[in-house]
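First comes the structure, then the notes that go with it.
Excluded from the complex is one protein chain; the other protein chains are retained at their positions.
Chains here go by letter, A and B, matching the order in which they are written, and residues are numbered from 1 within each.
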Amino acid sequence: MFYREVGQYKTSYASDLAIFPILQDRIGIIVIVIAAYVLGWTANDFVLNAMMIPFLIFTLAAIGLNILTGYTGLLSLGTGAFMGVGAYACYKLTTYFPGVNIIIWIIASGFFSALVGIIFGLPSLRIKGFYLAVATLAAQFFLEWCFIRIPWLYNYNTSAAIEVPSRTLFGIPVTGANATAETRYLIVLTIVIAMTWTASNIVHGRIGRMWMAVRDMDIAAELMGIRLLPTKLLAFAVSSFYCGVAGAMLVFLWYGGAESTVFSINQSFSILFMVIIGGLGSLLGSYFGAALIFMLPIVLRFVPPHLGIPVHAATVEHITFMVVGALIVFFLIVEPHGLARLWQIAKQKLRVWPYPY
Amino acid sequence: MRLKYLILGAAFAGLVSVDALTTKADAQDSIYVPLLTYRTGPFANSGIPLANGMRDYLVMLNERDGGIGGVKLNIEECETGYDTKKGVECYESIKGKNPTVINPYSTGITLQLIPKAAVDKIPILSMAYGLSASAVGEKFPWIFNPPATYWDGLSMIFRYIGGKEGGLDKLKGKTIGFIFLESGYGREPLPLLNQFAKDYGFNVKEYSVAGKEMQDQSAQWLSVRRDRPDWMIMWGWGAMNPTAVKRAAENGYPMDHFVGIWWSGSDDDARGGGKEAKGYLSLNINGIGDNYPALKDIKKHVVDTGKSQVDKEKFAENLYNRGIYNSVLIAEAIRNAQKLSGKKVVAGPEVRRGLESLTISEARWKELGLSGFGAPITNVSCADHNGHHSAYMQQWDGAKWVKISDWIAPMKDKVRPLLEKDADDYVTKNAGWPKRTEPCDKSS
Partner (left out) sequence: MDILYKVLIDPFAQMVAAPDLLVQTLWEGLVGGMLYALIALGFVLIFKASGVFNFAQGIMVVFAALTLVGLHTAGLPAFAALALTIVVMFALAWSIERIVLRPLINQPDIILFMATFGLTYFLIGFGELIFGGDPKIMITEELYLPKGRINIPAFGGIVSLQKLDIAAAIIASAMVACLSVFFSKTRIGRALRAVADSHKAALSVGISLEQIWVIVWFAAGLVALVTGIMWGARSDVSFALDVIALKALPVLILGGFTSIPGAIVGGLIVGVGEKIAEFYWGPLIGGGTDSWFAFVIALVFLLFWPHGLFGEKIIERI
């Protein structure tokens, strides 16, 4: 009823090609962004620390992987390792230049990740599909091995782990134990929104169209004059950049210290789940996917005890595994194109409501 | 239509979860003891007996004595799956409920919680694991890792080896192999091991086992066969241990020259090797078997009444007893905290004081019905959050563990300087590390 585009005329090509052509959508986005910021001041620590911050960080990683897998069609299982590169790079940078603001280093560490991404992306010219996925596994395991075998990376700490030092922004601590959940949440939120906006501009622009052409049929794209190697490598670079920033945020703004096992293959898989469940080739889908894959187990774990259902912690965990597995299959059967597609269908129905067509 | 149900379902789930997450814990008339445990995941084989032991002892206190000092314990397990991510979730869900003490049971989770402990005023008890440097109470007032650090463990192993060889100086020119899980935990003893190598003139051969290769290890043991080390020392965990014991036996390595740290000494670890594993050694900090009055009480009040999750035949196995040991420390710290603060219902800050002046004398062990179960805890103080207590050597006789040595004291003079250096290092690297402000209680 309220979701109508009646009376909204498009008078230029630009407005016709806008990402949110309908006024209600634009209002909706603004409301959601404001609500997200307000949440930072109202929600309790558990919601911020255990749910919202990691959700946003994983969303960013999922966007990164979506650029590679969803938009360019290159399947990668090395996400965890690329996140790790970001985290370790950020740690080294802030060790050497403690004076520079940590947020600058969090963003800058993405470039290191991008560089590593390009190196491991080189085989993508010759290898495709699942073969490429397994090739990226080589990156995953090799980098994971480096994270623990090169003590220089973790400053020769006996614990072989990154320890996050306290850093401040305008005198307010943003990393380390004294940083409040609110501060960290607001920083993560700002970075994620800014990078989502950038990603949206990239994928809707010339570069994004090149990527999609390569995804849909690389030989045809080549014939049209798109140079495959630079395009694919660019996708690897941008994707790894996003993952690297996500990894740096993961350690500096969430965990506050990490062993190399944090960036294990399971991390890569869970990001891949988010992308596929959320919807390949959709930024919004990355948000949905991260919400479902990350939040669902938490809700499943913490709801039964709250409702007073007496179950053992381990049993809850087992059932959580079963339910998550079953839900993945269920969602794939209901809508193989991911939650983003479901959302689109819902919007379409809403537009013509109460009529079926 | 399908879509409508989906939306309805999602809305309902959302409502339920919002409701569930916003409800706060009830007012406290009990002492809240959260236990971070892992009964799932690749390390479950070590996690399950530990979880059972920790839980059952505390449940027994509730059943037999009505809690501690007349206050019931509210015991809650949170499953971490040995996964750092879930560890954070657990911590966040526990934090607001006035926890007495947190047992992370994973080095990764411990490392993450160390900076948070001081801010949230929750003491962390990482019993004989975690960051060794946190033994320095001046720098880490909220972290406790009694009874001994990994470096103590290594020095005790060397005392044992020295005893067998007729003096540590006899190690000159010999080769000692070190097989370890490729992680912070496994790499931790390396600095001290290398220092020992320099001091006593032996060679070190390192064999690292990646987490993914835990169940294979054939290349590592082939190298052992080539290098023929005179002694093998193992820092393993989870599925790595039984496989290593099996491979050692298969490769004909003399089992009585193969020594594991206390985390490599569960019954399952050696049992897989069967008769061939006979002779395998491991350090231990807790008593073995069920021949203690307190364990009989656990059997009577908890296991036989069906309140435990332990398999009857796995009752009182080594890691189960390790869990009990951990819970004894918790319980005694709470008791001590009640005494110090005069309050009945204690929480983090009081228990921190309780831990800091924790004493379990030989007589007290006996009173607890656990005579000789652990070395007397006498050295924990404000400055020393570890105490560097003794452990003993146990040997697998083909079917069960047998105690084969007296309490072995660590080489505190070698370990402590390294710890202090490491703690200083930690503090310098983490610029802005808070200075200790907590006052110091007299040891009780």
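Simple rule for what comes next: a residue touches a chain if its C-beta (ideal position, glycine included) is under 8 Å from a C-beta of that chain, and two chains touch if they have at least 3 such contacts.
The structure presented is a predicted model; accordingly, all values stated were derived computationally and were not measured.
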{"item": "Omitted chain's touching partners, listed by label", "value": "A, B"}
{"item": "Sole residue of B:161, B:214, B:232 or B:261 that reaches the chain not shown, by the stated touch rule", "value": "B:214"}
{"item": "Residue, one of A:3, A:37, A:111 or A:141, that touches the chain absent here", "value": "A:141"}
{"item": "Residue among B:268, B:332, B:356 or B:384 touching the omitted chain", "value": "B:268"}
{"item": "Positions on chain A contacted by the hidden chain, ascending", "value": "75, 123, 126-131, 134-135, 137-138, 141-142, 144-145, 149, 217, 219-220, 223, 265, 269, 272-273, 276-277, 280, 314-315, 317-329, 332-333, 336"}
{"item": "For chain B, residues in touch with the removed chain", "value": "39-45, 47-49, 182, 206-216, 218-220, 222-223, 225-226, 238-239, 242-243, 246, 250-252, 268, 271-272, 314"}
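Just so it is clear, only the chains that are shown with their structure count from here on.
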{"item": "Whole-Å gap separating chain A and chain B, where each centre is the average of the chain's CA atoms", "value": "35"}
{"item": "Contacting residues of chain A [partner chain B, same complex]", "value": "44-47, 49-50, 54, 95, 98, 141, 145, 148, 155, 157-161, 163-166, 176-178, 254-262, 264, 298-299, 301-303, 306-307, 312-314, 316-318, 321, 334, 342, 345-346, 349"}
{"item": "Complex interface listing, chain B residues touching chain A", "value": "2-3, 6-7, 13, 16-17, 20-23, 37, 39-40, 51, 76-79, 81, 84-85, 88-89, 92-93, 95-96, 107-108, 111-112, 114-116, 118-119, 131-133, 182-184, 187-188, 191, 210-212, 309, 422, 425-426, 429-434"}
